[in-house]
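Of the protein chains in this complex, all but one are displayed in their positions.
Then we have chain A:
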């Protein structure tokens, strides 16, 4: 009892609970949030696993993501084809990784992907510049931006190839007290 919902089959819910950090209630709530973005596109019955994808514009307009300077990257990283359009699975996945219950190394892995703007598995200087500009909304002068990027590479690049690999990034981020 208590299973009054007809959106998912029980197995689906159980499976989601095993694959994400969410409880049953939270998964249902997330589904409703997803649906609220486009009620006409998202059916109420997911037991047949419809293949519904919401375009990036809708995802990016969510209040939780609206003010985030990295929302485009986040959507791209978690979407199926890297274009920012997300299915419900991707949606759940994204929030599961971003939730507080996800462990740091998992977050670090995804953070690396988010900050890697050109998807080449390395964070190079241009990626860093883009990050800084997004963070400060272009308020720093180019010299300052350049100084910051140089410092970052100097601090974190362990293998001295002029860019940050996943290992460099993880080595650096795992010690950060503020990484949440």
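Brief remarks on what is shown
Heads up, the rule we're going with is that a contact is a pair of C-beta atoms (placed from the backbone, for glycine too) under 8 Å apart; a residue touches a chain by one contact, two chains touch by 3 or more; residues count from 1.
Keep this in mind: contacts and distances are computed from a predicted model.
Not every chain of the complex appears here, and the one that does not is recorded in UniProt as "Transmembrane channel-like protein", selected from "Septin", "Large ribosomal subunit protein uL23m", "Myotubularin related protein 7" or "Transmembrane channel-like protein".
Where chain A meets the chain that is not shown, the touching residues are 1-3, 9-11, 14-15, 17-25, 47, 63-64, 66-70, 80, 89-90, 92-93, 96, 98, 100-103, 105-106, 109-111, 115, 128, 131-132, 135-137, 139-140, 144, 147-148, 151-152, 155-156, 169, 172-173, 175-176, 178-180.
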